[in-house]
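Before any comments, here is the structure.
Only one protein chain is missing; all other protein chains are in place.
Right, chain A next:
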């Protein structure tokens, strides 16, 4: 089910934010609800998207919702861990496009009340991922989960800069599109 859902979505169509975008988003949300399993944890909302999204209606997402989106793998070093780490999760730009988010910047808030404004251009310029796992293990609030915004730091010298390091929001809880 999830696989076929990912298959019929036209990525470019989403990126252009055509008039069809919101409709597709609503359909996708419905499909996701159906796709959701019986796992209690999977049903717990972990991310809220507010602000300039389709119909101006706040969207609440479970882990399963996020896992249903096309997954991207990033292998990179981080500034707070040792060694090469493998992160997996949906691309931030896919996530935003999927829910018809239209704005120039995103205010990311974490469980620990950390709050940072990230320009949407970051997600267009780089393959920034809303990572759900690190090295194949689910991220949890007890480390840096459930969601960690991860930049492909190793692939771009420009990203090896403290001005990007502070945008790596961990324990991500909500996104406000502006």
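FYI, a residue touches a chain if its C-beta (ideal position, glycine included) is under 8 Å from a C-beta of that chain, and two chains touch if they have at least 3 such contacts; residues count from 1.
The rule we apply is simple: contacts and distances are computed from a predicted model.
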item	value
"NADPH-dependent FMN reductase", "Beta sliding clamp", "DNA polymerase III subunit delta'" or "histidine kinase" - which is the UniProt name of the missing chain	"histidine kinase"
Selected from A:63, A:98 or A:144 as touching the chain missing from the view	A:144
For chain A, residues in touch with the removed chain	79-82, 111-112, 140-144, 162, 165, 170-171
